[in-house]
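The structure that follows is given in the form of structure tokens.
One protein chain omitted, others in place.
Our next item is chain A:
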Amino acid sequence: MVEKKRESERLNEAGQRRVLDQATRRRRLNRSLDALERDNDQEDPKASLPDKMMRLPQFTDELSPPTPKKKKKTRREYFKKRFRKTFETLLEEENLSVSVEPNYLTACVPPSSLPPRHLCSVCGFLSPYTCVTCGMHYCCIHCLQTHHDTRCLKWTA
């Protein structure tokens, strides 16, 4: 009878798990933060309603609801596609890093002197623990399970 070689399950499991290093984690965090800065080009859902009284505060300065024009939409999208990333290019053009006087770059606020507070990425409460593989915070085992099922390394971002 051939005996199966006894192996440590814990070490096997730990060996198979892929752990992201600090730089990758930082990159993922930066990408998610950049996503927070996007401008959302969505139309006011109340724009087509006839009743003016119940509307949310208007975000555009028009007296009558804008009828959806197909031509305008495509031109606007075309314009956006051509001049994508204009903010960064404008910033570079200004050459602010070499100028002496206070400018956009010097006005940036430095990092906080207080330690960061960690919040659970699943439920939002204070979290003492971080996921081993990807580094996201969680507060309890249930949240860790949810995290593994839904988010942990599910997409490369």
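Definition applied: a contact is a pair of C-beta atoms (placed from the backbone, for glycine too) under 8 Å apart; a residue touches a chain by one contact, two chains touch by 3 or more; residues count from 1.
Note that in this section contacts and distances are computed from a predicted model.
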(message) Not counting the visible chains, the remaining one has a UniProt entry; which protein name from "Small ribosomal subunit protein uS9m", "glutathione transferase", "ACOX2 oxidase" or "Actin related protein 6" does it give?
(response) "Actin related protein 6"
(request) Can you list, in ascending order, the chain A residues touching the missing chain? (result) 29, 32-33, 35-40, 42, 44-46, 49, 51, 54, 56, 59, 90-91, 93-94, 101-104, 106-117, 119, 122-126, 150-151
